[in-house]
Structures are given as C-alpha cells and as structure tokens.
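Only one protein chain is missing from this complex, and each of the others stays in its spot.
Labels run A, B and C following the written order; every chain starts at residue 1.
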Amino acid sequence: MITFQIPYLAVVGLIIIGLYAVIFKRNLIKMIIGITLIESGVNLFLITLSFRENSTAPIYTASPGGIMSLPVPQALTLTSIVIGVAVLALMLSLVIHIYRHYGTLDVRKIKEDDN
Amino acid sequence: MNWRIVFGGLFLAVITFFLIISALATHDFGEPSETGMDQYIIDNTQAETGADNGVTAVVFDYRGFDTLGEATVLFTAVAGVIVLFRRLKK
Amino acid sequence: MFEQILAHSPALAVAIPLLGAFFTPLVGKINDKLRNIFVILILALDSFVVLLLANDVLSTGSIRTYIFGAKEIGSPVVRIIFEIDGLNAFMIILAAILPLAAVIYSWAFMKDETGQDKYYTLMLLLTAGMLGMMMTGDLFNFFVFLEITSISSAALIAYRTNNKFSVQAAFKYIVISTIGALFVLFAIAILYGQYDALNMAVLANSIQYGLLDKIALVLLVIALAMKAGIAPMHMWLPEAYGRAPSSVTVVIIGTTLGSFYGILRVGFTIFGEQIISASNLGVGIALGWMLVGLAILTIFIGVLMALKQNDFKKMIGFAAVAEIGYMLLAFGAALATIYQNSITGAVDISPAGLTALKGGMFHILNDALDISLLFLVAGAIYYVTKEASLNKLGGLARNMKYTTVFFIIGMIAVSGLPPLNGFASKLMIYQSTYEINPILAIVAILCSILLLATFVKVFYAVFLGPKLPKFDKVKEVPKSMLIGMLIIACIIIFIGLFPNLVVENIVNPAVTALQNATAYMGGI
Partner (left out) sequence: MSDSGMSKIVKTMTGVCFPFMLIFGLYVIVHGHLTPGGGFQGGAIVASACAMILVAYGSVWTMKKVKEKHLSIFESLGALMFISLAFFGLILADNVFFDNFIFGANGIGGLFANPALGIADINTAGVIPLMNIAVGLKVIAGLFAIVLVMAYATHKIKGGNKQ
C-alpha cells in the first residue's frame, strides 16, 4: 500500500523542507527559496492528483486512444505556477530594496539596525 | 531566540505529522476515487469547446475566469515591480 | 436595460475595475487629471453595480448565481460560478464604499508622488480582487483572487520605497500571505482529490467529514486566520496598516475582512452541516470555546500594544487587531452555544448565540468604517505635518477643525460610545456574551474602556495641548481628502442614528444566509 504513496510523501518532503527554511533560516533569500519549495510541493501534489494509471495526456491530436489523465488539476497547476512567478518577482524586488536600505540580508542584522 | 527554535520546531513537527497522515490517507496513486467532473470534460471537450487539447479547453473555456484572474496576477506583479523601481522625486 | 445590468452584475462588478485597471496606464499617458477622474468614475460605476446587486439580494432574500461561459449549470458543475447570498451581499457593500472613499482621498494625498499611474492601477486591481474574493462560489477562484489582493497590497504597502520600514512591512506581509495562500491551495487540492469538485456548494453537499476533510478544514481556517490578523499571527497587521499610505490601508482593511469572510464561509457553509450537527456536538462547542480564547487573546494583545505605541498609525493598527478580536469573540461565542433541541432533535444556535452572530456581523461593517476613518485622519495629519510620532505632534485642533471633528467621530465610534455605530454592535456583543458567560462580557467592556483611554490620550497629544511653533503654518487638508473622510463619517453617523434599520435590512439577511447552509447548497 505504502509503496504506491511515494509521490505524496515526496510532496510532504518538499513542503517540510520549505517550511524548515522559512522558519529557521535567517537569510531572506533562503526564506524565499523555502517559499518556492513549498509552492513546488503543492504544485506536485496537484499534478499527482491528476494521474491515472495507463493514461495518456488529455489531448486528442494524434491521440492513441484509451483513458486520459484528469485535465482540471493540470490547468490549476498552470495557474498556480504563474501566480508563483508573480509572487516571486515581487518578493525579490522587495529584497533588493531591503538590501539597498540595510546593506545586508541577515534578519538579525536588520533587527539590530532597526533598534 | 531559543523560543523561535522551540516553537518553530514544535510547529514543524505537528505539521509533518499531519501531512504524513494525510499523504497516507489520500487515495492510491494513479487511482482517483472520484472523477465525475474530469471525465465529463474529457468526453465533451471537442463537442463543447472545439479544442483538441483538454487542458487548454479547461484553462480558456471551462475555467476561463480563473485565467482572467491569472493574467491579472501577472499584470499586478508587473505593475508592482515597476512601482517599486520607479524613479523617486529627489 | 436595468434588468440586463442586474442579471450580469456579478460579472460586471469584477470586470469593470479590471477593465479600468487595464486602461489606466493608457489614460495616464494623456493627462493626470483625466486619469484621476477616469478612476473615480470607474469606481463609482462599480459601486453602483455592486449596490444594485446587494440591494436586490438583500431585499428579496434570494440567491443570485452567475455562470461564466454557459447558460445552464449542467451536471456535474464544471464551470466557475459566482453565487451571491445574503452574506456575500453584506460583504460587498463594504467593497463598494471603501475603495471609492480611498480613491477620492488620494487625489490630493498622492499628488506629490511619482508613479501615480501604477498606484491607481494597483488600487483598481485590489478592488477587483476584493470583490472577487467576496463573491466567488468556487474555491480555486477564491485562491486566485486572494493572491491578486495580496500581491497588489504588498506592492502598495511598499509604495514609499525610500522608507525602510515600509519595505520591511511589505516583505513581512507578502511572506505571511503567500504561505497562507499556499496552505489554502493545499487544502483545496486535498478536497479536490477526494470529491473531484471545486465548487463550494457542491463540496458542501458531498463532504463526508473524514480525516482528510478535517485536515483540510484546519489548514483552511489557520491560513485564512493568518491573513485576517487573528492572534498568534497578527504581527504583520499593525506594521502593514501603519506603514502603508493611509488611502491604501483603507482598502487593505477590506481585504482583511475578505479573509475573515472566507473563514465564515468555510466554517459555516462548506463544513457547516458537519460542525453544527448532533454527532459532532462536543467538537463544535469545543471549537467555539477555542475561538473565544483566541479572540480574547487578540483583544488583549491589540489593546495593550495600542496603549504603549508611540507611532500614530501603528497604534490605530493595533486597535484594528482588537476590533477583529471582537468579531471573532462574537462568532466563537455563538458557536459555543449550539445545543440539541430535545423535542425535534435538531441542532441549532441558541437565541443568545443568534444575537452574538448578529452583533459580530454588524461589527464587521462598523469596524471597517471606524478604523478606515481613523486611518484617513492619521493620513491627513501626516500629510500636513510629515510627522508620525505622537510625541512630536500637538495643538493641531486650532488649524484643522474639520479633521478634528472627524477624529472625534472615529474615536467615539471605535471605542463604542453611545451615539455612534460602534456602540450599536458592541452592545449586541456585550449582551449576548453576558448571557453566555459574564466574564467574557466584562473582559470585552474593560478592553473597550482601555481602548477609549488610549484614544483620549492620543486626542490630547495630537489635537489639544499647547500650540507648537513649528506647526504655525499648518492649514486644513485639501478638499478631496475632506470629501473622502466625509463619505465615511456620514455613513458612520447614519448607522449610529438608525441602527435598527441597518440591522433589519442588511445584517439579518446576512445572518440568515450564514446559518442556512442548505439554501446555499440549493443555490446551484
């Protein structure tokens, strides 16, 4: 049973690594990498939900016939990837500004600078 | 500072536990239990939307409004990035 | 024609600001004044459409649906559907008032800034996202609009990029809201994997309340609570509210309440039949008390931190946290009173709980208006003095009469004193929580008094006191800012004078819709 759930466990692994980076890392860029890891985990989860055994892509052009995998999660993943890119661009821009103001990306040093 | 490690670790442990449970409880990989909506789309995409590509049919026809939202997100991000790097008045 | 607009109003309400946002950069190329007029007209048109829709739904008590891309819903539900019942109609009233006031206010407030084209574009996008969040009947669509609001508000919070604190606040905000949104998406994926549906009504119909559903519920509630600024994760809220330009803060208040609406929709509609049911009675009550605990914590943190703040806008931000606590207190207390009727066997909320629900719902509207007015006043003071610290301000009442009056209105309203709207809703919350548990009511009243004390202190520090020589040349703010404040102040006074009218016509249909999950499921 459990062996077939490996894709889901990979999803869990990605999300946990991402959360770890967000909570414990003190470098802002590493926190952003953590967030993108969580996002990849969620996207992977959506894609694994769309898979059916022995299925082909849901495209009729030159289709060999037979059952097709589910199209909706693929569309959702597409949307979620584009949203991820947008968020990433904005976060990186904010980090560039923080670097301009503080000259560092370390959370502790930024806090010291504030006080 | 130690509080961050304690609470963060606790939070992470709880989340890990529940995520693993949910991963094991999800339907078996490759055998979705419920496929009504998706099967409907696969069966009717050619007749209802005229598109051969099921995913594109979902993106632009069945869930077209999501795509408008998605395009808006990108538009927002571009506007946001340009706002952040605009020239400030001296 | 009128019927046509009403029939398409759910789509138009989102599409009009979006169309306006796409046009704004082009119009901005021509002339600054023209662009401002264009944006105000677009938002006024949008408010008209929204109020038309809300009026129709609230007065008839029906549910209005809009299907994107087809005439009939069909079975299974594959398309995105907007479903507007009383609760949605109640929420979109807020989205009709706040952005319009904010944009009129920003005409003068933003005059000296560069990049105004993009500022107005982002404001329109924020409005569109907020309206979409409050009207959609599709979970994934809700996520998309959630992201639109969080991206545009993050960019707007950091609008004054030369201030390091606003950039930092924006970064905190976007990290918290992105993680929250990703949890929401994960929960949506779990629900999708189980039931192969994304429509809220369909999900509510088919939910089994198994282990995975419970995990999805917890994830959804935690993530949306993060975005609504409830206790353990409230830290971003005063920062973001305080560091953003005031006109932006007003709209962000709306989006925060949009996340709060999300919690209500998930808790009472999608999982409503399962939480309020005979088999899970104990779980429901425990959940209610847990929410009450969080609410008390939120109120305490908000009030105590507001007391010791030195920054005017951050102080109002903490007051906003406390107000969100009051709403949560009302809804939690209502959930804690569910009981099983010994004769019919039906599980329902007790009469006291019903009053709490009404009070909490009414307080959503009042809180948004009161806090917005206070932020606009704070923005006006920053506009004329360029000073945010309370210690450096003083004696402004002589030169800024109207602003002082608006501040007094906001102060009385937010601390729940008799003639104005805050009193009406807080009285309902006090009454009902006193019946449920007297300690809750006492804590709530005490915190309200502390809040009043804080605001009186601020009133003395900013408006009264000796006239400072450096503010000799300070004048009253420009007309457009006064009009923006006047709109909100008038609505506050109106609600304060006729609370029963508002409760009967707006709040009651919303509470009925909130309780009646079956009607929502039958809407499609």
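FYI, contacts are C-beta pairs under 8 Å (C-beta built on N, C-alpha and C of every residue); 3 or more make two chains touch, one makes a residue touch a chain.
Just so you know, these numbers come straight off a predicted model, no measurement behind them.
Every shown chain that the unseen chain touches in the whole complex is listed here: A, B, C. The missing chain, though absent from the display, is touched by one residue of C:P25, C:P76, C:P232 or C:P478; that residue is C:P25.
Although one chain is hidden here, its contacts on chain A can still be listed: residues 57, 59-63, 78, 82, 85, 89, 92-93, 96, 99-104. Even with one chain removed from view, chain B keeps its contact list with that chain: residues 46, 48-53, 55-57, 59-61, 64-65, 67-68, 70-72, 74-75, 77-79, 81-82, 85. Counting over the whole complex, chain C has residues 8, 11, 15, 18-19, 22-23, 25-26, 29, 66-71 touching the chain that is not drawn.
As a working rule, only the chains that are shown with their structure count from here on.
Taking B-C and A-C together, the chain pair joined by more C-beta contacts is B-C.
For the pair chain B and chain C, the distance between mean C-alpha positions equals 24 Å.
Those residues of chain A in touch with two or more other chains are numbered 15, 49, 70, 72, 76, 79, 83, 86-87, 90, 94, 97. Chain B has residues 26, 32, 35, 37-38, 41, 63, 66, 69-70, 73, 76-77, 80-81, 84 in contact with two or more other chains.
Those residues of chain B whose C-beta lies close enough to touch chain C in the complex are 18, 21-22, 25-27, 32-38, 40-41, 61-66, 68-70, 72-73, 75-77, 79-84, 86-89. Contact residues of chain B toward chain A in the complex are 4-5, 8, 11-12, 15-16, 19-20, 23-24, 26, 28-32, 35, 37-38, 41-42, 45-46, 52-55, 57-59, 63, 66-67, 69-70, 73-74, 76-77, 80-81, 84-85. Residue ranges on chain C touching chain A, taken from their complex, read 140, 144, 147, 150-151, 154-155, 158, 161, 164-165, 167-168, 170-171, 174-175, 178-179, 182, 185-186, 189, 192-193, 196, 198.
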